[in-house]
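The block underneath contains the structure these notes are about, expressed in structure tokens.
Removed: one protein chain of the complex. Kept in place: all other protein chains.
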Amino acid sequence: MVTVMELYQLLPRTNCKKCGESTCMAFAVALLGRKKNVAECTPLLEANFKPQKEKLESLLLPTAGAEETGLIVHPELCTGCGNCVVACPVDVANDPHGAGMGCAPTNEKVIFKVVDGKVMASNIKECRRFGKSKVLCYACIDPCPTGAIEFV
Amino acid sequence: MDIGKFLKSPEYEIKITTYRDIFQAEAMERDRFGEEYKMLSAAISISKIDMQKMGLKPKDRVKISNSYGSIIVEAKETKKDEPGGLAFMVNSPWSNSLVSGDTQGKGIPEYKNINAKISLSKEEITTLEKLIAPFIKKPIPF
Partner (left out) sequence: MATCTGCALLCDDIEAIVENNRIKETRNACRRGAARMKGCVNRLVPSIDQKPTDIESSIRKTVEIIKNARSPMLFGLDNSTCEAQAKGIRLAKKLNAVIDDTSSFCQGLLIERILQKKLRTCSLDDIRNKADVLVYWGSDAQDSQPRHLSRFSYFPRGESRQRGYEEDRKAIAIDVRESNTAKICKGHFYRIPLKGDREFILALIEALSGKVPAYDTKKMLELAGILKKAEFGAVFVGIGLTYSIKEDFDILTALAEKLPNFNIMPMVGHYNMRGFNEALFKETGFVNRVKLEPKAVHDNKYSIMESLIRKNTDAIIVVGSDPMISLPRPVLTYLASIPVICIDPCISMTSKIAAVTIPCAATCMESGGTAIRMDGKVISLSKIITSEYMPDEEIMDRLMEAI
């Protein structure tokens, strides 16, 4: 998956602030977090930056499949083991006697569900990585045996 | 004259152990004569270090043989870094082609302890049809 550094390398790196961010690095972070669009860096629209702009757009393309908050499940890697279902603190809190105990989720408030042998994410707005009191939670990424979950 | 055709690919001794893979098990549930099952079974995972030692690249086809059988499979690099000296195959009719029938009277074959020779090959990957062919008495439609 693309990193902040990769994005940064492709920017004009002049820190001109036209994008509304104080530095190019800050803009790169915002790009990765889907808070800004490539087009907001107006210097990039100039002809001599065309290859960089196209590269940036292609790097950011996979997120078309991402949920609004940037959580991506790669279904081809997922084994459907359910580790993430049980380990996600939101699932435990919202379904303590189902998902939290390793059983099938008993309500629709959980984030992860296994459908046809692969995980599907919903209710992503509940994820602890987002919202006002966000924390950098790794509880679904760490237990995944195949690296099928990613945040972009 | 094509010198290359007189040069045999170097042969190496290799120790193989078998393991299970959920993707291959899934393919088996669906269709054990299918392409997916073949692709996930007819392969050997070798550590990066050993690949380099033997001059192999991922996706190369290799011939693995011993006195029990001989197969052509795809070489892959192990997903995680392995120290080398041991290669891995998913348990399947391909790996079983290399397992001894001698159990020293105990009834348990050495599925996880295979010694064989490996070399680069240009032949096609062995199919399940080919593995089973010697045992079929009459031709049957697949």
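As written, the chain order gives the labels A and B, with residue 1 at the start of each chain.
Rule of thumb we're sticking to: a residue touches a chain if its C-beta (ideal position, glycine included) is under 8 Å from a C-beta of that chain, and two chains touch if they have at least 3 such contacts.
None of these values were measured; they are calculated from a predicted model.
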**Message:** Just to confirm, in the complete assembly, which displayed chains does the hidden chain contact?
**Reply:** A, B
**Request:** Decide which residue listed in A:G20, A:G102 or A:G131 touches the omitted chain of the complex.
**Result:** A:G102
**Asked** Which one touches the absent chain: A:L56, A:C78, A:A121 or A:I149?
**Response** A:C78
**Request:** Give the residue, chosen from B:E26, B:D60 or B:E74, that touches the chain omitted from the document.
**Result:** B:E26
**Request:** Using the touch rule from the top, list residues of subunit B that touch the missing partner.
**Result:** 15, 17, 19-23, 25-27, 29-34, 68-69, 78, 80-83, 86, 88, 91-93, 96-103, 105-113, 128, 132, 134-138, 140
**Request:** Kindly note down the residues of subunit A that lie in touch with the hidden chain.
**Result:** 78-83, 85-87, 89, 92, 96, 100-105, 113-118, 143, 145-146
